[in-house]
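Removed: one protein chain of the complex. Kept in place: all other protein chains.
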Amino acid sequence: MVSSYLELRAKIEQKDKGLKEKVKSLGEAAALIPDNSHVAVGGCHYSRTPMAIIWEMIRQGKKGLTISKSITATEGDLLLVAGATRHIVTSWFSAGVTWGVSRIMRHYVQSGEARYEEWSHMSLGLRYRAGAMGVPFLPSRSMLGSDVFKRLKDIKEMPCPFTGEKLALIPALNPDVAIIHVQKADPYGNAQIRGLPFMDKDIALAADTVILSAEQIIDNSDIRKAPDQTAIPFFCVDAVVEAPYGCLPHECYGIYEPDFHHMDTYVKLMMERGVDGVKEYLDRYFYGPNTFDDYLDQFSVKDILKATLQAKKSHGG
Amino acid sequence: MVSSYLELRAKIEQKDKGLKEKVKSLGEAAALIPDNSHVAVGGCHYSRTPMAIIWEMIRQGKKGLTISKSITATEGDLLLVAGATRHIVTSWFSAGVTWGVSRIMRHYVQSGEARYEEWSHMSLGLRYRAGAMGVPFLPSRSMLGSDVFKRLKDIKEMPCPFTGEKLALIPALNPDVAIIHVQKADPYGNAQIRGLPFMDKDIALAADTVILSAEQIIDNSDIRKAPDQTAIPFFCVDAVVEAPYGCLPHECYGIYEPDFHHMDTYVKLMMERGVDGVKEYLDRYFYGPNTFDDYLDQFSVKDILKATLQAKKSHGG
Amino acid sequence: MAVEVSYNTAELVCVSSARLLEDGKVVFAGAGLPLLAAILAQRTHAKSLTILFEGGVIGPFVEPGKLPPSTNEQRCAAHANMVLSTTDVLLLQQRGYVDYGFLGGAQIDRYGNINSSFIGDWDNPKVRLPGTGGGNDIASLVKVIVAMHHEKRRLVEKVDFVTSPGYLTGGRSRQQSGLIAGGMLKVVTHLAILGFDEEKGVMCLEGLQRGATVEEVRQNTGFELLVKKELYEAAPPTAEELKILHTLDPEQRYTSPKGD
Partner (left out) sequence: MAVEVSYNTAELVCVSSARLLEDGKVVFAGAGLPLLAAILAQRTHAKSLTILFEGGVIGPFVEPGKLPPSTNEQRCAAHANMVLSTTDVLLLQQRGYVDYGFLGGAQIDRYGNINSSFIGDWDNPKVRLPGTGGGNDIASLVKVIVAMHHEKRRLVEKVDFVTSPGYLTGGRSRQQSGLIAGGMLKVVTHLAILGFDEEKGVMCLEGLQRGATVEEVRQNTGFELLVKKELYEAAPPTAEELKILHTLDPEQRYTSPKGD
C-alpha cells in the first residue's frame, strides 16, 4: 500500500532531526523495531548484511515482520525459521548460485506458510527510490507483460501522457524501519559506505526509522574532512551501533570477505536437515551466546583472519 | 518536447561504447556540438563551469543553441552576447546575489530577443534525471499552482493513480550534448568529481553526446583504485579534454576558488556598459587569444595564486 | 535587560527571523540574509539547527567573515556533514526532512505568493529578475519564512507573477492546486512579524517591531492587512546578537541598511 503523503510527512516531522549523539547498544537499537512492522534490510545478497542487528532482532523474538531486501541470502532463512517473518519482499532468495536453492525458502513458501512477494530487482530499487523522493510512484519500462507484474497487487500501468508509450507505475515503499550496516559512521549517524552501495541510500531516506550498525564509529570531524563521502545524512538516522564484523558470516567490502567455510557448513546443514538443522544453528549461534562478541567467538579465528586478509588483498589495502 | 523512447535508444545504440581513448583537443571536442542543438552545461552558478569548452564554442561561432543549466552565471551573458544562443533553460540567471541582476540577461529577455525558459531548480534536476533514467517523466509535488508552471508548455499534472493526490509530471530532458568540467578523468572518460556534484551525473547520462574537460587526465589504473569514486562512466563520454584551470574565472572545488578580482571587473564592465562592454570582454578574452593557455595568460598570476591557495586552505589540502 | 543598542533595519530583520528558527530543526537557507540569520540562530538559541544549501550541502561549516555569496560554491561544501546532488538536496524537502525554507522576497502579496521572476507583463516584462532558483520548490514543499524590507511596493495586493506559491488565491486554493504540505509561515520585516490566517490564507499582522505602529505598518503595506486582536511587541536585537552578526559579516555585505 502506498502511504498518503500527509501521513509520511507527519512521521518525519515528529523526528528529532538535530545533530545529536545516537550511539546505542544492539539491544536498544533493535528495540526500536515494533512487531508487525515492515523492515527493509540494507546490503544485497551476502554483502553488507546487517547481521548483528538481525541477530538481536531474532533474540528479541520479533514477530510478524515484513522483510524487504533486494536479494535475500541466508539471513532470510534465519528470519523465517526464527518465526520473525512470514512475508518476504525480494527479487531473489538463496545463499548463492553455487549453493543451490534454499530449502528453507522452499519449505515455507511451498507450504504456503510464508509469502514470497517477488519484484524485479530494479523495481524494488525504484520502490525505495520513490519512497526516498517523497513521490507515490516512479514510472518504469520493466516488468510489463510478465507474470511477475500480474501477480503483484500494488502496481499499475498507464499510457505516458507525453508520448503515449505504455509505462509501469512502481509504487513507493516507505518501510517502517531500515537496518543498514556501513563501514563507518559518526555518533550522529553520518555514514560512509565503501564499495557497492546497493540500494542503501534510498532505503535510509525512504524509511521512517533508520538503524545503522557500523564497523567503526568515527568522529564527526572525520566525516567533515570528506563530506562528499557521506552516503546517509545524520538526520534520518535514529540509532548507531558499533558492530565490528557485524556482517559475519557475510562480507563487508574492504574489511572482510565472507567466511566461506562457515557459509559452506551452514548451507550443508540447511540443505541436509532443513528447518531442524537451521533451528540447531540458531540455538548455537543466535540464542546461545550472551553477546554479539560471544556470537563471533563461535567462529574460527583462522577463518576470520583469512576473510580479512582476502579483503585487504583484493583492495590493495 | 519529450523524445520517443525508440529514438533515444537508437542514438545510444549507435555510440561506440568500448573502453577506448577519447582524448581530444578543445577544438576537436567543441566541433562535436552541432549548431541548433541543445547543450546542457554542467556545474552550477560559478562552480565547475566548463568555461574552456564554452570559450571554444564561442570562438567556433556556434549558433542557435539552446542552453540549459541549473543556475546560469556570467557564462550565460557571454553566450548571449556572442550570439551562440537565444534560448536559455534555467532556474536563475545572474552573476550572484552580491553583484545584482545581469544587465545582459535583462537586455536580451526584456527586448524579446532571447527566451528565458524558467523551471524551478528541482524540476530542472528532475528533467535531467528522467532523461538519465530513460523514462519520459518523473512525478513531483513542486511547481503546482504557480505561474512558473503555467508558463511552461511541456509539463502536465494528473491525479496519482495510487493516492489520488495531484502531481506534477516533469518531462524528461535528453540534451543533444552535455559539457561538463571535472577534477579528474581517465582517457576513456571515467570521471571523478570532488565536492558539490550538482546535476552532472544525471546530465551525463541524459545527454546523447558528452564532452568532458578535466583539470587532469589520470591513468585508468588510478580510476580502478577507487571505483566508488567514479561519477561518470566512460561509455557515455565522447571526448575528454585536459584543461587545467578550465573554469576560470569561475571555481573548481578543491583546486581554485573563483578569481573574484576578475569577476568584479567583469561584472562592473557588464553592468556599466552592457552589451558593448561584454563585446569588448569577448574580444580581449575569447576572440583575441590563440589558445586557452593564452586566455589564461590574460589573468593575473597573483589572482590565480590567491584563488588556488584559498581553495587549498578551505579544504585542508 | 540589555542596554539600548543601535542597529539598522536589515539587522533587525535578520535577528527577528533568526529567533523563529527552533533548535533540532532543519532549515533550507538561501544566500544572503537568510543564511546569516540561520547561522545567528545556531550561535544563539538553536545549537543543533541544521542548515541545508540548495547547492547540495547538509550542515555546512561557515567561517565568520567568509559567508559564501552563493549557496552553490565550494566554501559551502568544505567541512560540511554531507554534500549531495542539487536534485537530491531539494528532494529532501519533498520527503519531509526540511522544517523551514528561508527566503528573501522581492515582492510578496497578501496570500504570501512571492515574485522573483519579473515585474510587468508576462510577455513584455518591464524588469526581468533572476528567477526562482530553488524558491519555487521551497515554497511548494515546506513551511516558509520570508525576511524582507517593509515597503508598499514589496508587499502588494497581487504579485505580477507567482514564482513561489504562498496560499495562491486564498482559502483552500493552495491545497486544491496539489500543494498539500508546506506553506507560508511568517513574513519578518523591519516593522512587523506577520503570520497567515489559516482559513483565509491571507497575511495577518501578529507582532510589531519595537517602535513600529499598526498605522505605520498599514501605510507601508500595499493591501488591506488583517490584524490580530492581540499584538505582541518583538524584543529588539540584543548586543550579543548584533555582536555575532558583526563577527559573521564584518563588512555588512548582507545587512547593509537598504534591506534584503
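Going in written order, the chains are labelled A, B and C, and every chain counts its residues from 1.
We adopt the following convention: contacts are C-beta pairs under 8 Å (C-beta built on N, C-alpha and C of every residue); 3 or more make two chains touch, one makes a residue touch a chain.
This structure is a prediction, so every number in the text was calculated from the model and none was measured.
For the omitted chain, the shown partners it touches in the full complex are A, B.
Although one chain is not drawn, the whole complex shows that of A:3, A:74 or A:90 it is A:90 that touches it. For the chain left out of this panel, the touching residue among A:11, A:87 or A:141 is A:141.
Looking at A:162, A:234, A:253 or A:266, the residue that reaches the missing chain in the full complex is A:253. Panel shows chain B; residues 5-6, 8-9, 11-13, 16-20, 132-135, 188, 190, 205, 220, 223-225, 227-228, 230, 233-236 of it touch the chain omitted from the view.
Those residues of chain A that touch the chain absent from the view are 44-47, 70-71, 90-94, 96-98, 101-102, 105-106, 109-110, 112, 116, 118-123, 125-126, 128-129, 140-148, 151, 157, 165-168, 195-202, 251, 253-254, 257-258, 311, 314-315.
Basically, only the chains that are shown with their structure count from here on.
Taken together, chain A and chain C share the touching chains B. Each chain gets a centre from the mean of its Cα atoms; the one farthest from the centre of chain C is A. Chain B has the Cα centre that lies closest to the mean of all protein Cα atoms in view. Rounded to a whole number, the gap between the C-alpha centres of chain B and chain C is 29 angstrom. The set of chain B residues that touch two or more partner chains comprises 140-141, 165, 167, 195-197.
Along chain C, residues 57, 77-78, 83-84, 91, 94, 180-181 each make contact with two or more other chains.
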